[in-house]
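Of the protein chains in this complex, all but one are displayed in their positions.
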Amino acid sequence: MRQALGVVRRNEWVNGRYKHLTVYAPGLAQVSQAGQFFHLLCGADVTSVLLRRPMSIYQMDPGRDELHFLYHVKGEGTRLLAEKQVGHTLDLVGPLGHGFTLAAPWRHVLVVARGVGMATLAPLIASARQRDVAVDVILSARTAADVLGEREFQAIGARVFTVTDATGSSQPEAVRMRVETLLGQGHTDAVYTCGSARLTRMLGEVANRWGLPGQVALEEHMACGIGMCQGCTRVFRREGSAVHLRVCREGPVFPLAEVMDA
Amino acid sequence: MRQALGVVRRNEWVNGRYKHLTVYAPGLAQVSQAGQFFHLLCGADVTSVLLRRPMSIYQMDPGRDELHFLYHVKGEGTRLLAEKQVGHTLDLVGPLGHGFTLAAPWRHVLVVARGVGMATLAPLIASARQRDVAVDVILSARTAADVLGEREFQAIGARVFTVTDATGSSQPEAVRMRVETLLGQGHTDAVYTCGSARLTRMLGEVANRWGLPGQVALEEHMACGIGMCQGCTRVFRREGSAVHLRVCREGPVFPLAEVMDA
Amino acid sequence: MTSADLSVQIGQLSLRNPVMPASGTFSEDLAEFIPLNELGALVTKSITLDVREGNPGPRLAETAAGLLNAIGIPSKGVAQFIAETLPFYRNFTAPLVPSISGDTAAEFARLAVLLSSEPVVRGLEVNISCPNLEDDGKSFAMDPVQTYRVLRQVRQATRLPVWAKLSPNVQSIAEVALAAQEAGADAVVVANTLLGMAIDVETRRPKLGNVTGGLSGPAVKPIILRMVHQVAKVVRIPVIGVGGIRSAEDVLEYLMAGATAVQVGTYNFVHPQGMVEVIAGLQKYLQRHGYASVRELIGSVIT
Partner (left out) sequence: MTSADLSVQIGQLSLRNPVMPASGTFSEDLAEFIPLNELGALVTKSITLDVREGNPGPRLAETAAGLLNAIGIPSKGVAQFIAETLPFYRNFTAPLVPSISGDTAAEFARLAVLLSSEPVVRGLEVNISCPNLEDDGKSFAMDPVQTYRVLRQVRQATRLPVWAKLSPNVQSIAEVALAAQEAGADAVVVANTLLGMAIDVETRRPKLGNVTGGLSGPAVKPIILRMVHQVAKVVRIPVIGVGGIRSAEDVLEYLMAGATAVQVGTYNFVHPQGMVEVIAGLQKYLQRHGYASVRELIGSVIT
């Protein structure tokens, strides 16, 4: 974990709302894990936007010394990030937090991603497939055009299901039925999710009912990203009591069973 | 005078400290006069730098619908201005203030410019030469490398003298001697200056002694640039009494004889 | 879509919309950029009884998302103001609300009397909060008793609507607002600038000739918004919010916090056309959210 200067290699639109950012940052991909994040300085100075913006690692490419991010251009911070040109420097702090765990004996996992939550789960899916773990992915988005990653995940051998608001198939109850069907096939060892509070609650209930381990990557507004400000804490169920934990430091990935206020 | 959006056509370094900015801004060059200025929005939003930056018109090219500025990259505002790329928009308010006057009977004028003050005087020199008025120009700068405009002014037929800090020739007393010599030749109808308080005081005294009309373009920190805030007022001698005048509105060009606190 | 009703009521005065310029950040000069009649009201730079010069320069210093000013109250005096400035505003229908400033309660009352006989004057903003006039930034508005005293005398001197412009450099602005209300003010304007300072470390001199000055601009918005919320909770009269506004969203925050109208200051310097754009943005928001009137939003924050 450190403060470093990377260089923008690519920063391109993948659809009308998301951009894919590739940063040359020697030594960082090697020490990054799926589910961890970087804290990016989006503006040129602290007065344009004061705080850094947390972004999950979307891909790490140690061979090319590259980090990839997939981000939704949402407000002022990501707008400034979207303006970065090839060759510009990018000040980044990370990798931060704790990533996903994929226990050695697990052979089959289920991943539920909503929107840009897919970016956070992408490196998990990639590393599971590398270890030849079977992966079912449910991708939820507003419209079919907003669905990202379908072909990318299929190409590495994941089974992908897409659900959208446009067709009503993304309703938590509909997704629950899909999940239950997949779990009913009897092979799933663990479930993962990111991107939606409602889906997180749903998946937590289902995982609990099936006695399956589950993990979620949470988002919370952050100031420091490194554990100092206590701005990102949320309440979790741990060892029988409610504890305040920092999403940036103890998370952003938490056991589904510990989540209380998703 | 209005708020308009121009488009950057060129924005290039002319030496290590100054940039030449060309802006396509239909209709504005036509109504601009030498000595007037524009108020430029340098940042992308009000929080990067809040206030606009006043910049003199360095050239106006009605044929191409272009305005030119020559600016010293000094602090945060001009640093942001320097980052503008070809094709970027530039929000400008102007032309503002009152420019220089060149009375019809005047056939020979003397111009004393210090540093980037030369940018403010350039369109005056150009229009004087266009009207076939003889122009003596004294260009003062820190070093020979910092002297700007020498060839440009010579090309249009001005007589140019350069003085620098490096050689000591730019000391007010040395410049005064040069001015007195030129005035001693007996042809000069008026004097103009911009860019140095010490040279302004000196030229004011000399003009007064020779009974010559003189004008100076002043600089003052500005908020609005259009007369509303009274942030740029200075005290002037007018009709026998000391009056507060707004540099942005009643100026930036004032009769040398009115200046009290240059 | 039918357009929403933007009009608001400040005591007896109806405004066609809740957006007006803040005192000292507006003058006749703006008429070259926007149609002044599209504004809710027109508030002038504070004027004084006699001629004043204002502070020595430099009078301005930029800070992070803020502006420090130590203009002081340069003024041509009320007589010249009546003779030279008022005629200009007769060409406009937007209500003119001169801001008045005095060194004593009696001066304020005298100004109120003189201006009340001018039909073009539709209200008075009583600037008891200018932080530059007296030592170390003190002002009438830093004391509820002084506030009451000044506003009471102005109230007795005029039938015009009277707005009290308060200072944010106090511990409990709600207390001062209550004093103004008690004295008969028709509205409170929250607030003037926060006392600040900046130093040029190369010269070791203050960046302002007056050493300290008033901080305005986006930087102060969270502070003043909080004050508007605190004041609106306790007073019955309308609150006019002013501090850091540069967008329709900012205006909406103020309305939701309890303001009935707002003033735009520093942003006029940055975008001469800014107020007109802000009013258009307000209309858009109301339509998008299906509000029939901007008045539905006043004090509507859900806490």
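By written order: A, B and C. Residues from 1 in each chain.
We take it that a contact is a pair of C-beta atoms (placed from the backbone, for glycine too) under 8 Å apart; a residue touches a chain by one contact, two chains touch by 3 or more.
Just so it is clear, the model here is predicted, and its values are computed rather than measured.
Engineer: Please pick, from C:191, C:215 or C:294, the residue that touches the omitted chain in the full complex.
Structural biologist: Here the residue in touch with the unshown chain is C:215.
Engineer: Identify the residue among C:31, C:197 or C:276 that touches the chain left out of the display.
Structural biologist: Missing-chain contact among the listed residues: C:197.
Engineer: Of C:170, C:187 or C:294, which sits in contact with the chain we cannot see?
Structural biologist: Result: among the candidates, C:170 touches the missing chain.
Engineer: In the full complex, which of C:47, C:60, C:142 or C:261 touches the chain missing from this view?
Structural biologist: C:142
Engineer: When the complex is taken as a whole, what residues of chain C touch the one chain not shown?
Structural biologist: On the chain C side, contact with the omitted chain comes from 63-66, 68, 136, 142, 169-171, 194-199, 201, 203-206, 211-212, 215, 217-223, 225-226, 229-230, 244, 249, 252-253, 256-257, 285, 300-303.
Engineer: In the full complex, which bits of chain A touch the chain not displayed? Write them out.
Structural biologist: Output for chain A: 1-3, 41, 46-47, 49-52, 93, 220-234, 244, 249.
Convention: only the chains that are shown with their structure count from here on.
Engineer: Using Cα averages as centroids, what's the distance between chain A and chain C in whole Å?
Structural biologist: 47
Engineer: Quick one: report the Å distance separating chain A from chain B, using the average Cα coordinate of each chain.
Structural biologist: Averaging C-alpha atoms per chain gives centres 55 Å apart.
Engineer: Which residues belonging to chain C are in contact with no fewer than two other chains?
Structural biologist: Residues 64-65.
Engineer: Name the residues of chain A that each touch 2 or more other chains.
Structural biologist: Residue numbers touching two or more other chains: 47.
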